[in-house]
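The block underneath contains the structure these notes are about, expressed in structure tokens.
One chain of protein is taken out of this complex; the other chains stay put.
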Amino acid sequence: MHWLVEPGLWSNAAVRTGVGVGAVVAIVSAMVGLFTVIRGQSFAGHALADVALSGGAGSNALGFSPLAGFVVGALVGAGAMEAVGVERVRQRDVATGVVLGAATGLSALFLYLITLNSSSTGSTQLILFGSLFSVSAPTFLVVLALSVLVCLALAVIGRPLLFASLSSDAAAARGVSVTRLALCYTLLMAVTVGLSAIVIGAVLSTALLIGPPAAALRLGRRMSMTLVVAATFGVAAVLVGVVVSYDSYYWWPSHRALPVSFCVVALVVAEFVVASLVRRLTTRKSSA
Amino acid sequence: MFSSFMTNAWIVGTVVALLAGATGFFVVMRGSSFAAHAIPNGAFAGAAGATLVGVTPLAGLVTFAVVAGIGIGASRGRRSDVATAMALVMMLALGAAFLSLSAAYEPQVDALLFGEILGVGTSSITPVVILSLGCALALAVMYRPLLFSAAAPDLAAARGLNPTVLEMGFMLTLAIGSALTVPVVGALLTFSLTVGPPAAARLLVRRPFQALVLSMVLAVGTLWVSVAASYQTNLPVGFFVGVLSAVVYVVARVATLLHRSRA
Partner (left out) sequence: MSENAVIVDVQGVDVELAGQRVLTNVNFHIDAGEFTGLIGSNGAGKTTLLRMMLGLISPSRGEVSWPGDARDLRRVGYVPQKVVLDVDVPLRVRDFVALGDDGHRYGLHRRTRQTWERVEEMLDAVEASELGERRIGALSGGELQRVLLAHALVSRPELLLLDEPLANLDPGATSDIVQLLARVRDRQHVAILLSAHEINSLLGVMDRVIYIANAHVASGPTDDVVRPDVLSQLYGHHVDVIRVHGRVLVITGDVSTGPVAEHPDLVVE
């Protein structure tokens, strides 16, 4: 194994916690993200991440836990977006954009205040781009508990949500409360984004939310299968990303490791690109 | 506030705000907010990469923004939101990697992300003005087709407008315009200037050309107030741009609601 993984990786407690958190968050993100992709809400998902960012930066500036800030920020953002809630796609696009812009402005302010008040460097980048290895063991437990709750909630609303995502009129006709369902879902998405902001940073949490499900959707046909594939892709990206990042410390004489978040995101994007290529090749073969 | 070292900021700021207002008008018409958000982030990675290899940041900004623009333009039509999201996170992650490899100072990073009025050097005025004029000319040439295909894409295609060519042309213009705006208002907030003022303008007037002009006026106003406020308070420009853009939109929305309910 030594030629593949530099020695000493798994003996580090911070690494073990980090990998655990990463895997849990990857699974939840894949589950929730599958619906995000099906519903065409990637932009909203990403906007929530940026709103979560201002929450995280704000709570950091005030001296609270960043996790609380991420989650609360995203929940407030979800509420605001659903309150503006416009039916037509392009108006929703603009409303999402305006909420997103305002939230980013606030992030700029908070991050500026943090850099003013703290002597430690790198806190901006930590909040923006995250670091698995800075997660403490108690935070891990909170992340785990919230993840279980999100999965349970998703299991309860999953079927009507899928129905409403595919045809909201038909679902409404069958008595599904489409708007309430959309609100519930946006809130779940907000919690998920807040959790993954801890792992790969607020602005990159979109990668875990959208990438693995989008890749899985290009390969799978059945919903249950796609869920499993998406979760596997997510976990794989996190695990391999950690190993690559750790190894990369020895790649350059300068001993500057690649950030974990970069490795995870690059792997997610690679999965997506490969899945798209596979899909294109197989469909061409079957149609020929 | 109007001392000599601020002159560059006022000139470049005004030029990029006018351009952002004009491109933004079409961004909002065409529903390309997500792309308008993703492209400046691609530009951010470019600036970080330029610092790493030691070339001028503007070159990195423009190159990466154009690559992001072409990628998004090419995926238009089939699930472009997923492709845009993927392009966005990849570029941001690259930016983060470049930064950590080059060991940039935190203030430099913050300036790129959130804007820095004093970050505009005299040497960049000429390229910024020339590229902006180029973008403005491109928008003027594509004005009617962009308007037509934004309002009714099917009809425009039926009249022989090639949607791919038009989308590519627009994305390239948007990319160059965004790359120029990033050093002033920051990668994360260039987008606010491109969406807030135009979204407000379209609510307030009915005629397309008036909406375009109003959008440019609102964008310049937002930027001027932000630069002045940033100078007075020392807080980042991006904060004021982001919040003011949203305020402008909300005020316009409330005004139209009141007006419509009275009518």
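Labels A and B are assigned to the chains in the order they are written; within every chain, residues are numbered from 1.
The definition used in the following text is that a residue touches a chain if its C-beta (ideal position, glycine included) is under 8 Å from a C-beta of that chain, and two chains touch if they have at least 3 such contacts.
Being a predicted model, the structure only gives us computed values, none of them experimental.
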Next on the checklist: Please identify which residue in B:Ile130, B:Ala152 or B:Val251 touches the non-displayed chain.
Outcome noted: B:Ala152
Checklist entry - Residues of subunit B in contact with the chain that isn't shown? => result 29, 31, 140-145, 147-152, 154-161, 201-203, 205-208, 210-211
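Here is the rule we use: only the chains that are shown with their structure count from here on.
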Item to check | Complex interface listing, subunit A residues touching subunit B | outcome: 37, 40-43, 45-46, 50, 89-90, 93-94, 96-109, 111-112, 115, 121-122, 124-125, 128-129, 201, 203-204, 206-207, 210-211, 214, 256-259, 261-262, 265-266, 268-269, 272
Item to check | Residue numbers on subunit B that touch subunit A, as the complex places them | outcome: 28, 31, 33-34, 36-37, 41, 79, 81-82, 84-86, 88-90, 92-94, 96-97, 99-101, 103, 106-107, 109-110, 113-115, 186, 188-189, 191-192, 195-196, 199, 235-236, 238-243, 245-246, 249-250
